[in-house]
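The other protein chains are all here in position, but one chain of the complex has been omitted.
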Amino acid sequence: MPELNNDKRDNRPGGDNWKAGLYDIIFETDTPAGRHFDILLIISILLSVLVVMMDSVSFMRADYGRTLYNIEWFFTILFTIEYALRLISVRSKRRYATSLFGIVDLVAIIPTYLSILLPGSQLLLVVRILRVLRIFRVLKLVKYMSEADLLMKAMRASSRKITVFLFTVLALVTIMGSLVYLIEGEENGFTSIPVSIYWAIVTMTTVGYGDIIPQTSIGKALASFVMILGYSIIAVPTGIVTSEISFASIEERKKRSLMKNCIKCGNPDHDANASFCKLCGAQL
Amino acid sequence: MPELNNDKRDNRPGGDNWKAGLYDIIFETDTPAGRHFDILLIISILLSVLVVMMDSVSFMRADYGRTLYNIEWFFTILFTIEYALRLISVRSKRRYATSLFGIVDLVAIIPTYLSILLPGSQLLLVVRILRVLRIFRVLKLVKYMSEADLLMKAMRASSRKITVFLFTVLALVTIMGSLVYLIEGEENGFTSIPVSIYWAIVTMTTVGYGDIIPQTSIGKALASFVMILGYSIIAVPTGIVTSEISFASIEERKKRSLMKNCIKCGNPDHDANASFCKLCGAQL
Amino acid sequence: MPELNNDKRDNRPGGDNWKAGLYDIIFETDTPAGRHFDILLIISILLSVLVVMMDSVSFMRADYGRTLYNIEWFFTILFTIEYALRLISVRSKRRYATSLFGIVDLVAIIPTYLSILLPGSQLLLVVRILRVLRIFRVLKLVKYMSEADLLMKAMRASSRKITVFLFTVLALVTIMGSLVYLIEGEENGFTSIPVSIYWAIVTMTTVGYGDIIPQTSIGKALASFVMILGYSIIAVPTGIVTSEISFASIEERKKRSLMKNCIKCGNPDHDANASFCKLCGAQL
Partner (left out) sequence: MPELNNDKRDNRPGGDNWKAGLYDIIFETDTPAGRHFDILLIISILLSVLVVMMDSVSFMRADYGRTLYNIEWFFTILFTIEYALRLISVRSKRRYATSLFGIVDLVAIIPTYLSILLPGSQLLLVVRILRVLRIFRVLKLVKYMSEADLLMKAMRASSRKITVFLFTVLALVTIMGSLVYLIEGEENGFTSIPVSIYWAIVTMTTVGYGDIIPQTSIGKALASFVMILGYSIIAVPTGIVTSEISFASIEERKKRSLMKNCIKCGNPDHDANASFCKLCGAQL
């Protein structure tokens, strides 16, 4: 999982005043200029994604194709300038260029340039949505940071249990899919084992498209078993994630409560029912 | 989030006896007259909504159209009188008229009047369902208040985490939708990126209409990934909300338990049925 | 909510030896005869339900109609004898006949008799499934009792919050259904407001039949909102029920732990960290 706070202050250039000022505007949100820059950027990102979406709708492309094409180039050049400014204003260009944000910024501008050479690559422009991660920097970012941090912490803590669960689901859909392939057969729409596994996933996740449906009674009985199974075992990842979020929340709350620092050692971390500092033994 | 207890006693008129009495009947539920008024109002609201629903069914409109029209005007006039009585009986008319309840009451009567001028606005009558919030005032309101208050408190406490989650879902469906648009293409039903994002939402929320279905193998593989993703990440908002409801419930229970501190040792932690302090043995 | 332990020992007849013996066999599960009786009864119930199901399948009715009809009468007479035996062996016949079990037992036999007079009532026979509640009496009943008791206790404790939630869901589907009726109109399948509300329920509960589907872009946008709403707010009842089950489980565990009784007053109910009995103040 990448660190959200990837553009650390230590990539801020030291000496040159105008470079450091530029860094503060682009990468930081403390100053009014920094906030304005980010709001402008977010609006540009959302608009550019909207343009890509509209361009894919045939009647819009028919009526406004040229306009959308021009707007798209406007945004591409805008984002290219932004990328260049970022490269200029950081201390280690390699570090920014290889970070997640750097790669996303690059991927966001490359397709339009490629489209001059290769037709059909304008769809990659939609990857700009990843840039919307920058919303966190403006919308009271620290608070969102702590929320997203808590969620990601809960995710990492439960990642092993979730992997075991996912593996079990994959094993189950493979077995169920093969069984229904055996029972229903190709004449009822279950043309191969992969297709049957696809049906098992559609059924166990309770999506239920209805494109492939068991016709035989035994097939319907097996389908009923798969449905009730999928309906019930959704409790497992929910239980895992709920536990982890609860534990992470409890630790957060403990830290925020009893803000009294220990007189002797300055430790703020005490339980609600503690009478003595657990790190130095002094009375609270 | 609006305060449910919006008609505070301090909007009760002071001097005039008949106005204050009217206020008590309409806005309060302490008196028998107040309770009767509210029960009559709730029944009227439910019946008027039912009339709107029936009026939309073509064979009912054909047979009973005129009757339904008359009943609808009856309710409109009834609610207009109620609105007028409310305006008369409060101390600050502006405060009631600009409150959520006031606006809902106004929106509830305007459409029928508009329908004389503009055809097609009788559907707005269904907004009267919002008036059913008044049920809380009669059905042992305080108890429901505390329940709804607890739920809304849990909602507010977890609103940031939920916003992060919703934003993630929107980003995911945009990316998945664009990918499947790329893979399946217009000839398989995925006619544009917005349509493909609609498919991604239908699939990730496990609704699964089946109106648009991936035809290619890679498309089905991507669909499987989206389904399992949607099936699994529903654990996240559930975990968030469950944590918050649990914490809010714990705090509620603490408040309801013995409000007294132990005289001897100051321990506030007692069970509801405790007579002696469990930490020092002193009598409570 | 009915008490599962409805046939209390105090409906056991006092004087007559054979009546009391009969009561023990039919209503109690302590004796081997009682257990055998119940196992036989459960098998009969399951078989009779199966017969009703088979009788509804047309090709089975064609081939085995007469046989199924005879077996059905066999079971009806069997259950009539059982009902008669129960009436005879209890002390207060009125108490049994008006209890939930008594009513279910009666409803289980009446349809077959009615079918001689009225055709089409044999479907009510399936209500015998309610009699399967007797499984609890045999399958280590007390343990199941405690489990079901815990679940029902959690249900009752959270019933108010759940009512608030259900009411909110009904209000939401009414509003969403009316909006989509307004947007899509009758030409797209949304023929009336009740039908549109039905669509809203199908979509918000993520069932997604696909029989009625929004055709317009705005309609699909509204549908997307409804889907994400339904997908997210399922966290609310889950949070409510999970909290209640957790609290009920904690209380159960507390009762089972620290089995030490207070020497002075015999109280077994202490917290894990208690040093003094909270009811009498004696040291533990």
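Annotations
Going in written order, the chains are labelled A, B and C, and every chain counts its residues from 1.
Everything below uses one rule, namely that contacts are C-beta pairs under 8 Å (C-beta built on N, C-alpha and C of every residue); 3 or more make two chains touch, one makes a residue touch a chain.
Remember, predicted model here, so these are calculated numbers, not experimental data.
Considering the full assembly, C:249 is the residue among C:31, C:67, C:98 or C:249 that touches the omitted chain. Of the candidate positions A:26, A:169 or A:240, contact with the hidden chain is made by A:240. Summary of contacts with the chain left out: across A:11, A:80, A:99 or A:178, the touching residue is A:178.
Summarising the interface, chain A meets the missing chain with residues 160-161, 163-165, 167, 171, 174-175, 178, 181-182, 186, 191-194, 197, 203, 206-210, 213, 217, 220, 223-224, 227-228, 230-232, 234-236, 238-240, 242-243, 246-247, 269-271, 273-283.
Touching the omitted chain from chain B are residues 206-210, 238, 242.
Those residues of chain C that touch the chain absent from the view are 49, 52-53, 56-58, 123, 126-127, 129-130, 132, 135, 143-144, 147-148, 150-151, 154, 162, 165-166, 169, 194-195, 198, 201-202, 204-211, 230, 234, 237-238, 240-246, 249, 253.
Heads up, the rule we're going with is that only the chains that are shown with their structure count from here on.
In a homomeric contact, the two copies may use the same or different surfaces; for chain A and chain B, under half of the interface residue numbers are shared, pointing to different surfaces. Of all residues in chain B, those that touch two or more other chains are 165, 194, 206-210, 230, 234, 238, 240, 242-243, 246.
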